[in-house]
Structures are given as structure tokens and as C-alpha cells.
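Every protein chain of the complex appears in place save one, which is left out.
We just call them A and B in the order they show up, numbering each chain from 1.
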Amino acid sequence: MPFKKRILIVDDAAFMRMMIRDILLKNGFEVVGEAANGEDAVAKFQELRPDLVTLDITMPGMDGVTVLKKIREQDPNARVVMCSAMGQQAMVVEAIQNGARDFINKPFQPQKVIETLHRALQ
Amino acid sequence: MANQYVVFQLEDELYGVNIHQVRGVEKLLPLTRVPNAPSFLKGVCNLRGSVIPVIDLKERLSLPYQEEVKNAKIIIVNVGKHTVGMTIDTAADVVSIDSQEIEPSPSLVGGIDAEFIQGVAKVRDRLLILLNLERILTVDQIQALDSLD
Partner (left out) sequence: MDSLDIKSYLPLFIEETKENIQQMSQDLLQLEQDYEDTEAIDNIFRYIHTIKGMSATMGYADISNLTHQAENLLDEVRHHQAKITPGMIDGFFEVVDEIERQLAVLESSGEPGTIGEERVRQILASFSEEEEETLQDQQETSLEEHYRLEIEFSNDCLLKPARAMIVCNQLAGVCSKLETQPPQGSLPTLDSLDKFLCIICTDNPQQVQDILAGGVEIQGFTMDKIQDDPSPAKEEPATSPPPSQTDVVTATGSEEDHGHETDNKPEVSKRVEPHLKNLATIRVDTEKLDQLLNLVSELVINKTSIQQAAAGVPDMADGVEHLHRLTGDLQNIVMNMRMIPLETVFQRFPRMVRDTAHALHKKVQLEIQGAETELDRTIIDDIADPLVHLMRNAVDHGIESGPERLSRGKPEAGKIVLRAYQTGNQVVIEVSDDGYGLDLDRIRAKAHNAGLLNSDESEDSLLTNFIFSPGFTTSENVTDISGRGVGLDVVKNSIESLGGTIEVVSAPNVGTTFRISLPLTLAFIQGLLVACGSETFVIPLSYVQETDIIEPADIQTVGHQQIVMFRGKVLPVVFLAQLMGCAQQTAQEMSLVVVRSGDREVGIISDDLLTQQEIVIKNISWGQRFFKNYLGSTILGDGSVVLILDVNVLLSGVKFREGYDG
């Protein structure tokens, strides 16, 4: 494919952002930006208009579902994939009901992450 | 984050169970045998008006043991909505263990199957084996004797 897909990574843990970034870069994606909190995520989304956003579900301050809603307010077609740890079914469900394309469980399996993102970008 | 564990002894080793799962420790109550049950199910007892099944923990963990221990006790635990008693040699203490101090168990510790172990910790220079009660009290492989043939 001619152009690499542009991804915005949102997670409050630098370690997680780094890991996702590595997986994405190794698999033909372009990482156009990273955000460590909700406000930053919404701002960067507006500025960068990525093809897809990976969004951590639990963050201090503005939580993942709120961020999701705000992003979708700006662009109802925004593709967002939620990242959740185990045991957060209620929030994942809420996110799906609010327009999340898909979700990935932590700890990440690179294979699953890539498959999920590809699906979500179709 | 620190959790409290009830510590008890089986043969020479120390074992621990999360205090939230422990209802109490009793002296060995009279047991009624349950015919045609696996041998680790020692029987049922009357615990203040409720009928509680009692299992031999050493046998359930496949630990070799020498003889009946005098003054053995029963530790009464809750798992889910079930209450079960397990025989132990002595009850020792309640200790506080930080979750950071718990290490995953090596595959064979003290001869016990790894699936029964949640982790190990060092307490006052001794190894404490933390038990996974849910696994211990799940007996799917064991076929009960279905009919009384």
C-alpha cells in the first residue's frame, strides 16, 4: 500500500506508549503522535487528524470513554480502538456503545494488536 | 499493596491463605463419613448448625505424610458461595505481605502441583507457600461414582 496508516497513541504510561509504538513501527504503521492525557489527546486529534487512535481506557483526569466521546464529537467517523486491562468489561462495553471500533486487551500480544488495527482500518 | 494471610503448617512447610477467604480455625470436629467419595473428602461436620464438608488438605495437595497429627485443626474457608473445611497440622499466625514480595512459584515447590500455588513469599527467613484455594477446591477431573452399582 502506498501510504502508511497514521496512528495517534494515547496512554498515560510512557512504557505502554513505547511498547505500542514499537509494535506499530515494526508492522508498517506510522506513529504521528502520542498523548499522555485526555486534553492532550483531544487537541492532538484535532491537529493531526490520524487514521486511527489507540486509546487507554483508564487514565487519571479525563477517562478513556470521555475522551472517546469528545473525539467522536469532532469527527463522528473517527476510528478509535480502546486498550483495556483485564476486568474492565463495563467500560469496554460502554466504549463500544459510544462508538469504539474495537478493543485490545493488555497485556498486548503484538499479533492481536496488528490484526485488530487492520480490521478497524477497513 | 499489602494483604493479610493466615499461615498454617502442613508437615514442615508453611502455607498461607488470604485472610478474606478464611472464616475461622476450629479443632477437629467429629466427622461423618461420606461413602463413595474420593479419599481426600474426609467427611462432613456440624459447624454451629451448618453442615460443612471437610477435606484432607495434605492429601488433596498430594503431600506424603507419615501419621495422623494429634491436635490437628480444621481451617474453614469461603470460596465463592461455598464453605469448606480443610485439615491442617497447626495454625500459626496472621502475617501481612505486600503484593510486591510475592513471587511466582517455581514449577515444583514442596512437591505440590503449581496450579495449587498462587505464589511464594519469604516471611522471617522461611518460605511461605500461598495457596490458590479456587483451584484446590475445584475438582473437575475427579469422577464421582455415579451409581451405586
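In this text, a residue touches a chain if its C-beta (ideal position, glycine included) is under 8 Å from a C-beta of that chain, and two chains touch if they have at least 3 such contacts.
None of these values were measured; they are calculated from a predicted model.
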| note | By the document's definition of touch, the residue of B:Thr32, B:Ser62 or B:Thr90 touching the omitted chain is B:Thr32
| said: Which candidate, B:Leu14, B:Leu28 or B:Cys45, sits in contact with the chain we can't see? | reply: B:Cys45
| query | So which bits of chain B touch the chain we can't see? | reply | 30, 32-38, 41, 44-46, 49-53, 79, 81-84, 137, 139, 142, 144, 146-149
| task | Just the residue numbers, please: which parts of chain A touch the chain that's not shown? | result | 84, 86, 89-90, 92-94, 96-99, 101-103, 105, 112, 115-116, 119
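What we mean here is this: only the chains that are shown with their structure count from here on.
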| message | Roughly how far is chain A from chain B, centre to centre by C-alpha average, rounded to an integer in Å? | response | 44
